[in-house]
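Below, a portion of the complex is reproduced, with chain positions unchanged.
A and B label the chains in the order they appear, each numbered from 1.
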Amino acid sequence: MPPMHEIAHLAHVELRTPVLDQSVEFFTQYLGLTVTGSAGDAVYLRTWDDYENVSIKLVAHPTSGVGRTNLRATGPDALDRRVKEIEASGHGVGWQDGDPGYGPTYVFTDPDGHEFGLYYESEWYTPPAELRPSLKNQAQAYPARGASVRRLDHINFLGAEPVVNRDFMRDVLGAMVSEQIQLDDGTIAAAWTTFTNKSYDTVYTRDWTGSRGRLHHIAFATDTREDILRAADIALEQGVFIETGPHKHAIQQTFFLYVYEPGGNRVELCNAGSRLVLAPDWRTVTWTEAERAKGQAWGLQTIESFHTHGTPPVALDDAEPVTVEQDPIEGSVW
Amino acid sequence: MPPMHEIAHLAHVELRTPVLDQSVEFFTQYLGLTVTGSAGDAVYLRTWDDYENVSIKLVAHPTSGVGRTNLRATGPDALDRRVKEIEASGHGVGWQDGDPGYGPTYVFTDPDGHEFGLYYESEWYTPPAELRPSLKNQAQAYPARGASVRRLDHINFLGAEPVVNRDFMRDVLGAMVSEQIQLDDGTIAAAWTTFTNKSYDTVYTRDWTGSRGRLHHIAFATDTREDILRAADIALEQGVFIETGPHKHAIQQTFFLYVYEPGGNRVELCNAGSRLVLAPDWRTVTWTEAERAKGQAWGLQTIESFHTHGTPPVALDDAEPVTVEQDPIEGSVW
């Protein structure tokens, strides 16, 4: 039986961008995040409701893509237990200093090669006077700037073999598989896993190029669906590229808007209403090809780029492309 | 250290009503619940997103008030461990058959005398054809009738000594104390505790009458704050008594509407937006008298009946009233 409740939640994610200043502008003026510091090529940003110091670490880099994804353990013992299991799995890298404000971090990779950090010690965020919230049960003042997203919600990785990564998350880290897509030939094309009562925290989607270690998107939660409609209005005004949405996913029923930040990474604004997964014996919902062919919840067909755009971009000569025959549901993965 | 993650969530609650038919009408036509069955004096009802069979068990009774509050354990081992601890605490009653669709239930009381049931085995709800949802990751079709609340959210008990019950929830059941009110003399006037990533599942509020075992309210979650505004419109049209709201609590930041069902029990419709408590080392937020004197988040003063109305009603001659001196924040507990 998998170990449950050893990972508390998805924590700050390192994003790479070839246009750091423009990306910082996007995260602060469009999404409404706050810069909390910088060091070398890195700029640290946070949403107003994350209790730790950092939600996103933006790093100047020749390409777009995702760097280290951090997870917080539920306690020091849970951290030790997970590190032992990760080492046993052969994916461990070793202990490193955490980002500023974070304690020792155990670095590892998922089977696809995405880098992760696992830690427990964390300084809670202390806002400066001008960002102090009016209500003491809130981390930081509500910014009322741009989309003003509440918190980092989830990360969606592209991967060569979602099933292997799904099993790693479940068996080594203790995630629950809440939903997945299974093709007619049995292949798992995508899997949604959760460490919390949210219905998903990490997702693996098959990379049609066969590449490893890429990012599909990171997502931020808003309080309402209306917040996302307004975020679409703001994207239009600010010249932020809208890829698709707003609409409602059939899978997980998430209300979504997908945009690209200037560095090229896809960013989702998402809202689940009050939907939670509270059942300890949740039954994985498996979607078939036929079911996925129906499109999104209200009938929107999935946009083509949703299946072709990942970061960093890959030169297709170097990639192992999945043929159409191998990817029959290309038109409607989510 | 308290045991964490042994209780999965608050489950169905038994409510007593002297006017069963009218109460059923309220729960189905105003809140939008569905009747799933009845047995003797009991009618079973469910919200559209609860995955188990029952959200509320309405029971004909000479008075209003709360009967058994059920909790689901996270697994059979967790159930066994908690039963042992409850027995050790001296509050155990014993094993009983569960409600229809539920397995063996261990009955106990909190120190205040409210009855609880703890179980693990549970049949998942299977909707009849006419209530089958269009999306397979949903328990039941959305009713589009009345307020159409999503799920049971929390229960707020009145109790003679909140601190004792708070400690029982924390030390015996493994709840986390997310927020509380502490008077200047050190008394805990109210405490919010959670088993999940929701910021509270059960609450204890000091009963000004000094009575034991009473109910302050049960609450149902909606997806948006707008749903609650509309629920207020509908209450007005249907003649449902609105006690206070809609407004936003400072404590927990819950957007709320309080109404009375015809039997006299207070029912809250609540929305937390996307606020969750994800920190494994959450620091209990303690509100002082001075802070509470500011009223609700946006300044609404708490309505008097919020401090005097509990169910069942008590004859004050039989109660041990708290004097004004003992209850200096009577005007603004939430």
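Here are a few things to note about the model shown:
Simple rule for what comes next: a contact is a pair of C-beta atoms (placed from the backbone, for glycine too) under 8 Å apart; a residue touches a chain by one contact, two chains touch by 3 or more.
Everything quoted here is computed from the prediction, not taken from an experiment.
A single sequence accounts for all chains of the complex, and while 2 copies are shown, the assembly in the file contains 4.
Throughout what follows, only the chains that are shown with their structure count from here on.
With rounding to the nearest 5, the Cα superposition of subunit A on subunit B corresponds to a rotation angle of 180 degrees. Subunit A and subunit B have CA centres that are 33 Å apart. Every residue of subunit A that touches subunit B in the complex is listed here, in rising order: 4-5, 8-9, 49, 51, 72-75, 124, 135-138, 150-151, 153, 179, 196-198, 221-226, 250-253, 271-276, 278-281, 283, 285, 287, 291, 297.
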